[in-house]
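First the structure, which I've put down as structure tokens, then a few questions once you've had a look.
Excluded from the complex is one protein chain; the other protein chains are retained at their positions.
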Amino acid sequence: MRNVGIVGIGYTPVFVSKRKDVSIAEMISEAVDAGLKNTGLKPEDIDAYVFGNMATFEGVNMPHLWATEYMHARGKPIMRFATGGTIGMAAFHGAYYHVASGMADIAMAVTYEKHSEGDAQVGLMGIITPEVMAMLAAGIDVTGQSGMGAIGGGSAGGISFQASSYLHRSGASIEHIDAMAALERRNAAKNPYAHLKDPEATAEKIAQTPMVSWPIRFGHICPTTDGATVCIVASEEKAAKIADKVAWVLGVANCASDATTANLIESQITDPAEQLPAIIASKKACERAGIEDPKKEIDYVEIYNGFAHQTLMYLEKVGMCEVGEAHKLLEAGELEINGRCPVNASGGVVSTNSIGTSALNRVTECALQVMGQAGERQVEKEVHKAMAHGWGGLMQYCTITILGDKPKKL
Amino acid sequence: MDKKVAIAGFRMAAAPDLETTRERLVFDLSKGLLDDLGIDRDAVDNFVLCSNDFMDGRTISHVFLGPPAGGYMKDQTKVEMDGLNAMIYATMGIISGQYDVTMVLAMSLTGSQASPYLYTDYSLDPTYDRQLKLLNELSAAALEAKSYLAANGYSEELLDVVASQNLGNAAANPGQARRIDGVSREKVKASPYYYEPLRELHCYPPTDGGCAMILVSERKAKELTDKPVWVLGMGRSTDTYFLGDRDLSTSLSAAQAAERAYAMAGIKDPRGEVALAEIMSLFAHQEPLLAESMGLLEKGKAAAAYESGETAVSGKMPLNPSGGPLGGHPLCASGLIRAAEAARQLRGEGGDNQVKKDGVALVHGQDGVCAQQSAVVILGT
Partner (left out) sequence: MEEIKDTFLHPAVPLDFQNNYRVGAYMQRYLDGFKEKKILGAKCSQCGRVVVPPRKYCGDCNLVMEEFVELPQEGTLENFTVGHVVLEKGQLNRAEAPYVIGMVKLDGASNALLARLQVAPADARTGMKVKAVWQDQVEGEYSDLDCFEPA
């Protein structure tokens, strides 16, 4: 095992609803060039590329082929991953293993989504195409509000089951979700690469947004965003030459359960708020990173929260607090940028969601915090170790990355 | 590369229409392989799946493929390109020291799709090529074939020779999907044109199929198999997307990928050291084109090599003794099947198509139009 460190990242200049001025490939190039500029690397320095996005959302299959020259990747290996919402982190793990195995010294993970060119909700409906077919064939109502039919509301329809189960089990209330969403929109206002920003956001303001599917309000839901992110990783030897500050990868892990997690398939009743994969993946990642108690040792967390209740829920699942404790930390102000357990200083996915980038942005935002380069959104406490989380698919897949300011002892 | 990662076992399936579901295909391959090795899924610590959402017809298709593969509550990821890349990624995980036993599983039901070629259409530049509707997998391959034949002064008959040799090998391989007895050059030539110079029997048949492979660390190899096949070298590269920028008479991606794999495996004279090659040639001209680009055949002398029997199972440089993708091409699985077929040869299980030579095996996989991307793996015992 070789040590691997993040030496630089690159974002598109903005993350917004519609980038009308560029094509998909051109938008990708903006992030790639930003990454090269930030690290002072030249295209020839990159040994390998790893690429990820959700191809069906824009209807372009394997877009890395078209975008090869826009990434300066001619003559280079490119490996494409696709794992749903977690794709950004799956691609990051891909880049990590390229360097950890010695197959590359410097690798770049490239991710993007240009939601304005497709329909993410139709794309998401595509997950269950065969099931919808089977139900139609059997004469079952697929537009109803029970079981499968609930996903007619796109991902918000399905996720509301998770949110209501979480509230029931944790003792949190819908007002806590409002407060969490408000906190993140305020954080987003400090992040130049965030989409929905509101420095004046309050729980009361969020509470006035329309109910979409109880307990999920419009104000709890992520936007669809156009944007691209790259992350450059290097071996220990190379990293020292490239960057003064390096965010070292201490441990990576992922875990998948099955489609029944979403409580929607074939009438199997499971609890979508149980999230065993998040528990298992975070335990594995901590073990690999040599962390015994994440509560004590991890200073900063980025949670993949397409919906605001997930920040609270996953803080509990990844071991940052006990079950039922997250909303109390929120009430005590500990989750704020100046709190004891700062989370999503970036504004999280709930403020910015270009899906391909979303799980990678969790890693890059943790890296910026570890490197002390997060600008206005830099948290008050010193960040020595940070944890990035991603979830995707039918709520059945989870990825974790743990970063630190010192390389791992091998 | 040292002997760090080995293929412990594999299972393949291919047919024009397997008449099965994706989930059951995945389960049968995975369970079959675990049974072959006498282990259960608890012995596997990582699952690298490989399929394509466009071909599967649903978003994030691996949600449904992970559990039948045995990946429930396990480390899992999905590579969305040709399966040889999934194998390379699995190998990286083991070399890095993170994993000991990894299941690679690639599949698609390409053969039973109503629109098998839609997959490639969707991979074209949506702002240009998809609007013009001139470029597709077959027209691009035809332009490549024409360019290759013209640059080397080969006649169209070379395509018939290559196709009949491949289809002959495929007929003798029970694992292949397109098995036609006694395919003569004349029979190939009698098949109708798609895009000139490519005829129906010069092109791959869309195929249902999959491949499961278990890769293991050196430590585990001793426990799990008496016949380890070692991964000795790996290389990949990417050419430009733009067809009008490329020299279609050769393959830059294959040349670069092979060069990197040779360097890793310490191969200096591919023509002397490679005992056989399994090449992902989707169209007849691609087998000699790619073999020349990878230094397996002398440039400009491919026609003579085929005529003299050099490329036959019994020849000096056997190409696709399995019958290659002209005998069956399940998208995503195709390159991984090439690796499994090469491993079968190295284990001496090649049956009627067994190559009786010592040396290493070269495996090639590709993605994109006219092999925009190539992956090469060198295997040895």
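Letters A and B mark the chains in the order given here, with residues in each chain numbered from 1 onward.
The criterion applied here is as follows: a residue touches a chain if its C-beta (ideal position, glycine included) is under 8 Å from a C-beta of that chain, and two chains touch if they have at least 3 such contacts.
For clarity, every value in this text was computed on a predicted model and none was experimentally measured.
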Thinking of the whole complex, not just what is shown, which of B:Asp121, B:Glu218 or B:Glu273 touches the missing chain? B:Asp121
Could you pull out which residues of chain A are in touch with the chain that's been left out? 19-26, 29, 43-44, 56, 58-59, 68-70, 72, 74, 114, 116-119, 122-123, 125-126, 129-130, 133-134, 136-137
Give me the chain B residues in contact with the hidden chain, please. 19-21, 24, 57, 113-119, 121, 126-129, 131-132, 134-139, 142-143, 146-147, 150, 192-197, 240, 242-245, 248
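FYI, only the chains that are shown with their structure count from here on.
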Can you compute the centre-to-centre distance for chain A and chain B, using the mean CA position of each chain? Integer Å is fine. 33
List of chain B residues in touch with chain A within their complex: 47, 52-54, 57-60, 62-64, 66-67, 71-81, 85, 88-89, 91-93, 95-98, 119-120, 122-127, 234-242, 252, 256-257, 367-369, 372-373, 375
In the complex, chain A touches chain B at residues 1-2, 23-25, 48, 54-63, 65-69, 73-84, 90, 93-94, 97-98, 100-103, 123-130, 253-259, 276-277, 280, 284, 288, 392-394, 396-397
